[in-house]
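Mind having a look at this structure? Questions to follow.
As you look at this complex, bear in mind that one protein chain is not there, while each of the others sits in place.
For clarity, chains are labelled A, B and C in written order, and residue numbers in each chain start from 1.
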Amino acid sequence: MQSYRIRRINWTDLFMWVVGAALLALIVGGTYLTLQQGKFTAVQWFDLAVFGLAQGSVYALIALGYTLVYGILRMINFAHSEIFMSGAFIGYFAATGMQRAGFMQENPLLGIIIIFLTAMTTSAVLAILLERIAYRPLRGAPRLVPLITAIGASFFLQYTFRGLFGTQNRAYPEIDVIKGTVPLFGDFQIQKIQIIVIAAAAMMMAFLVLFVQYTKTGKAMRAVSEDKSVAALMGIDVDAIIVRTFILGASLAGAAGVLYCFMFRIVTFYMGFIPGIKAFTAAVLGGIGNPAGAMLGGLFLGIFESLGPTLFLDGLGVPAPYQLKDVIAFTMLVMVLIFRPTGILGERLSRAKA
Amino acid sequence: MFAEVFAELGGEVTAREAVNVGDTDMKPVLTSIATGAPEIIYFPIFEPEGNLIAAQSREVAGLETVILMGADGLFADTFPEATGSAAVGMYLSGPYVDVNDADYKAFLDKWADQIGGVPPSGFHAHAFDATNMLLNGIEAVAVVDADGTVHIGRQALRDYLYGLKDYNGLTGNLTCNENGDCATGEALGVFKLSEAEVNGSWPPPVFWQP
Amino acid sequence: MSLLSIENIHTYYGNIHALKGISLTIEKGEIVTLIGGNGAGKTTTLRTISGLLKPREGAVRLNGEDLSKYKAHEIVYKGISMVPEGRGVFARLTVTENLEMGAYSLKDPKGISSNMERVFTLFPRLKERRTQVAGTLSGGEQQMLATGRALMANPSILLMDEPSMGLAPVLVELIFDTIQQINKEGTTVLLVEQNALMALGIASRGYVLQTGQIVLSDTAVNLKSNPTVQKAYLGVE
Partner (left out) sequence: MSTTQNTFDWRKTLQLGLIGGLVGVLIALVGMVDEFDKRDIVAGTLSMGWTLLLLTALITGYFAASMMPKGRGLPGIVSAVVASAIFAVVMSVLAWLVDRFDLRQVLVNASPNLVKILTFEQGVPNGLFMLIGAGAAVGLLGGVIHILPDRIRKAVALGLSMVALLGLLQEIIQVSLAGFEGVSKALEWMFGKGTEKGLSVAGAIVVFIVVAAGNLLWNTNAPKVNAQFNKLPQKSRRSLRWLGYGILFLVIIYLPAVLGLYLTEVVNSTGLFILMGLGLNIVVGFAGLLDLGYVAFYAIGAYTVGVLTNFSGELTWHFGWNFWLALPVAVSLAVLAGVVLGVPVLNMRGDYLAIVTLGFGEIIRILALSDFLKPSIGGSQGIVNIPPPQFLGVLINNPQTLYYVIVAGAILALFISQRLRDSRLGRSWKALREDEDVAQAMGINLVATKLLAFATGAAFSGLSGSILAVKLGTIYPHSFALLISINVLALIIVGGMGSIPGVFVGGLLLAGMPELLREFAEYRLLIYGALLVVMMQVRPEGFWPEATHKRELHEAEAVKPAEAEA
């Protein structure tokens, strides 16, 4: 059902346009001033952009989980950030275990695969439990109810991990094969780990697209996301498809957790929160419910965050501009939602009534 | 404070930056720092942000070999392990206690006996002294009522502590001044991390001591 | 034994008592129609048979087997397919994909492709538009797609909910012709229609529903000539 909002010029719209224009002016002006000062070299900009791309790839992988579940259940799975965290966390135990046993040093490739499998399995199992225990009994409940459940589940999982595994910072072992850089030309170079993150994320995203587009389960997912009762009339086990959707999203989040930890190494019980929020922002930016949008949103946000604060604010003389990167990210989210409420690519699934 | 003293002593501060708790990507901050081509980065912050700064500084063009220095917030046995090879050669300022002091040795023995291992972070000796001073103070000023209620006068306790002289603690011979500051100048040192600490040994050797 | 028998079912929407003891039977090879006004319970009956709603009392039996322990998607495996009201095509899936979803319950790829051929023979228009996204089809084409999709599961009974709704008269004719043809090929049909005249024209028997109860049941011919039916549903004064 399409609803047309009558666009009248009223004071609220006017207000938003003024705010939007002011922000745009700030961005353009700041960028100009920063570039004019020429403090940063091309190599530095390049490094930041590549780093942003790697970070954005991780956001994109997490964002896919939000978008898949949203597409099928029309709910924000707030606890998705904890699913990401759990994969990274249990992956850590696998990694250190193998490191201590000397396995990582002898068979680094196999070791890395085992870390990934451990993390993805953990995340998937947790997602299945979450769906089964917390979300399934709430189908058809008013919309606030599952949302609040998800918030509750998020805190429950976060603090359960804290209780089980403690508050200290734990760090992934350094894996020699993924250390170091690959020279490009001149002073330009890329770190191996960034290549791995970007490539792995791209591969998984490609897999997801193919899966959703061409497999029987993938098509059934799309069918269920459009109309659950008609899907059931086709003989599709809706609950099973929902579970598979959760598994798919969670596996990607688990893999994202490992990639994230290959980059940053530190594992804590609260590590899911910020990437989770960012990934959600990315999903909304791209148009929630739309996998391609989630990827685009993730990459965009990653680069924006990496370059933005320096590019926009440094020239304006704002001290420690980098502190404000989340302010920039959230402001952009609000602006996108105001001026293009369906995200960059538009919400692919019919907009459900809230 | 650090920056002002550093400048007074003839150093040049090329950049001052700040990060948020919870940040993980320090590259942009570090890149911005790199534009000033510094020789040393001093970051008196805590884990895990400190770990991330140390580790990522090695990956930013222009900072590959910069000297890193942290403060007591990073003076913990988890820091070098979690930071990995980037922590090798890094300096940490932290609480210094003479390991040859008999009292301190006794303290470490008790620690190993009751908790196991060595104290994981820096201020254990200070905390031990402070707690003991406080407990002594309470014992000294507490008044027991007829009905058994214990009264501890706030002002009396404060007076006791401010007036404390020649307390023989683990961190040295302590005398408090009129602001209630009792620490001695000898209690801080600079430590240098090496490969051994990254592989789990703790505490690091003292690099500089008063 | 009847192919499908419904025994005294009571179905509720929340606290609303929608079906108040409906009983009906359908024999193999028949076209049976349910007619009645808005809110009489026609759609509710179909939804109860297909398992989307569970009756609080009574039973739905297929070849004598009680279906109440099965979920909606399992009932498809038993041989009951439904063309939902308003067609319910998956607007963002292509025509082919929609048909594939109809055959979700089938495992055998050969069977699926031969079924698809059969649907394309029934509705050549769909073949032309096989790669098109279903949301871009016209109303009539969507109805064809919904019908074809339901046939993909090899149903022994096809439940059709208001196939004529919102269609031009020419298309309605076409759809009803197809229903007859499907029936001739061996599929039993239970047809719910507001257009009682058309429905009774192709059905062998009919039931008249009013406020959740069956008030009349007879052969289609007799119902057509029944004065009450004529007055209430056929618009004859």
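Following the convention adopted for this analysis, contacts are C-beta pairs under 8 Å (C-beta built on N, C-alpha and C of every residue); 3 or more make two chains touch, one makes a residue touch a chain.
All figures in this text were calculated on a predicted structure; none of them were measured in a lab.
For the chain missing from the display, the contacting residue among A:A25, A:I148, A:L184 or A:L210 is A:I148, taking the whole complex into account.
Among B:A18, B:A106, B:A140 or B:A196, the one in contact with the hidden chain is B:A18. Of the options A:A49, A:A134, A:I196 or A:I344, the residue whose C-beta touches the omitted chain is A:A134.
From the set C:S23, C:S68, C:S138 or C:T228, the residue in touch with the chain omitted from the display is C:S68, counting the whole complex. On the side of chain A, touch with the chain left out of the figure occurs at residues 3, 5, 10, 12, 15-16, 19, 70, 75-76, 93, 133-134, 137-149, 151-160, 162-166, 228-229, 232, 277, 280-281, 284, 318-321, 323-324, 326-327, 330-331, 333-334, 337-338, 341, 353-354. Against the chain not shown here, chain B presents residues 18, 20.
Just so it is clear, only the chains that are shown with their structure count from here on.
Common neighbours of chain A and chain B, by the contact definition above: there are none.
Ranked by how close its mean Cα position lies to the mean of all protein Cα atoms, the top chain is A. Taking the mean of C-alpha positions as each chain's centre, the chain lying farthest from the centre of chain C is B.
The centroid of the Cα atoms in chain B and the matching centroid in chain C are 78 Å apart. With touch defined as above, chain C holds no residue shared between interfaces to two or more other chains. For chain B, residues touching at least two other chains: there are none.
Taken together, the chain A residues at the contact with chain B in this complex read 39-41, 43-44, 47-48, 51, 55, 168-171, 174, 181, 187, 191, 264-266, 268, 270-271, 273-275, 305-307, 309-310, 314, 319-323, 325-326. Interface residues of chain A, counted against chain C in their complex, comprise 216, 219-220, 222-223, 226-227, 229-238, 348-350. The touching residues of chain B, when paired with chain A in their complex, are 16-20, 22-25, 27-29, 31-32, 34-35, 47-48, 51-52, 55, 59-62, 78, 81-85.
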